[in-house]
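Partial view: only certain chains, each at its native spot in the assembly.
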Amino acid sequence: MTRSRYAPVGVVALCVVLGCWASPSHAAADRDKLLSEPGVYGTFAAFGLTEEWGRQDAPTKIAHLTALKGVVEQHREKIAIDLYLLRGLSDYADILFRIHAAELRDSQKFLTDLHASPIGRYLKKAGILNGMSKKANYVPGFPDQMRADLKAPSEPGASPYAIVIPIRKSAEWWALDQEKRAAMMKEHTEAALPYHKTVKRKLYHSSGLDDLDFITYFETSKLEDFHGLILSLEKVKEFQYTRRFGHPTLLGTMKSLDEIIETLAQ
Amino acid sequence: MTRSRYAPVGVVALCVVLGCWASPSHAAADRDKLLSEPGVYGTFAAFGLTEEWGRQDAPTKIAHLTALKGVVEQHREKIAIDLYLLRGLSDYADILFRIHAAELRDSQKFLTDLHASPIGRYLKKAGILNGMSKKANYVPGFPDQMRADLKAPSEPGASPYAIVIPIRKSAEWWALDQEKRAAMMKEHTEAALPYHKTVKRKLYHSSGLDDLDFITYFETSKLEDFHGLILSLEKVKEFQYTRRFGHPTLLGTMKSLDEIIETLAQ
């Protein structure tokens, strides 16, 4: 029952045409470094598909998706690109790209190349969020046990769900001195720790790069735990200094490039 | 006078073509369990129809609706799907799907299959709200009589109207300790009890799954009672901790799949 009865016939042969495996001919960007080090830029670019896309026949769609695949693979030499399917879970957009790059202009180059490729005219941009990774601000001052707990690895295995929540703090937050903010972030972290094993988190700093202060990114296979985590974070004092939380909240599922292509081909 | 004089002729024969009865060839999802147990995900997906749909002729519409029927019935093996007609009562959308599933990715699969089916390109997504059912938070602490009253069955019979009201609480609400929130929820429940018999309610928890904290869902045959219920709830103290109530308020009528199809075919 996992495959729709109504998928056009062309899709069945899609993997044969596009080659559903990672091409070994491109040297990949140092993905691990980009995803773990400070000073890396993260861009979240969400797109819908135009009504016109739905009117294209299967061979046209497949030709355009072949080109899409080419653009993504080509840029993967330099930047890290993750894909998510939002369709059916978030009304904001159909697909989401998460891009990590040493320079924002490399992400821009990828997105303009994407736009210039044959599928570009069918992509409706829904939103672009920019942030950067930085060294932890408050963690160095936390107690030893807490710092150790934060280093404990998450449960291994696939995390099908990903959630992006943009955050803007109030002017009052920034007006507090570092000590007061650190105390509240300690309470925040204590509330989050019980969910550390089943919900992965990554923080991006955004002030000035868009209308946000932070982009928070989550991965989990247990949405109920993620809901519990957010509920806990709403109850700590620091939450009262949050002016915007979500708007949009992007909830989707992580997909490989080939899975996204298979969905778009339908 | 209940049937429009202007319905295209093709509609009259629609039931014959599509088969206006539940197909016995599919094992249904355990609907009762999905609608009553905690830990089940509820998705509200509202759609409008594109201008282009209005330009299709009757045979094309019927062919597409046959496919729609197929997608819904196929997924009903695993998830519970309810349908509502919003057109004419809510400017937000034309139709609404309420989906209950053990995993949100099953709801996503249904909605992406719906999108990939021939009618998909005529559906304009108006909004998707996600929540989950949980065990009652405050009820266990209520007095015995109140808990008994809450268990009393609603009046039997059809409830033609359904209303969905999204809710977001203020940061101040979550900052209150559990005892204070419980006392206010007791007052809230006392105000709601007189409407218990004629207005059915179901609560979904949303924090983190979209830009809400709760999705409240109501069914009634007596809209005046429903209005009275909301008015009573606006007067209790807990309402002052509500930052968003509605926006949108979705008011519609419950319909079978065949009734929705008949309306869309016009």
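The first chain written gets the first letter, and so on, giving A and B; residue counts start at 1 in each chain.
As a working rule, contacts are C-beta pairs under 8 Å (C-beta built on N, C-alpha and C of every residue); 3 or more make two chains touch, one makes a residue touch a chain.
What you are looking at is a predicted structure, and each value in this text was computed from that prediction instead of being measured.
S.K.: All chains share one sequence here; work out the copy total for the full complex from the 2 shown.
M.R.: The number of copies making up the whole complex is 5.
By definition in this document, only the chains that are shown with their structure count from here on.
S.K.: What rotation angle takes the CA atoms of chain A onto those of chain B? Round to the nearest 5 degrees.
M.R.: It is a rotation of 70 degrees, to the nearest 5.
S.K.: Which integer distance in Å separates the CA centroid of chain A from that of chain B?
M.R.: 29
S.K.: What residues of chain B sit close enough to touch chain A in their complex?
M.R.: Interface residues on chain B, with respect to chain A: 39, 41, 43, 45, 50, 52, 67, 70-71, 74-75, 77-78, 104-105, 107-113, 115-118, 120-121, 125-128, 130, 132, 171-172, 174-175, 205, 207-211, 213.
S.K.: Can you tell me which positions in chain A touch chain B when the two form their complex?
M.R.: Where chain A meets chain B, its residues are 1-2, 4-7, 51, 54-55, 85, 87-91, 160-161, 163, 165, 223-224, 226-227, 229-231, 234-235, 237, 239-240, 242, 245-249, 251, 253, 263, 266.
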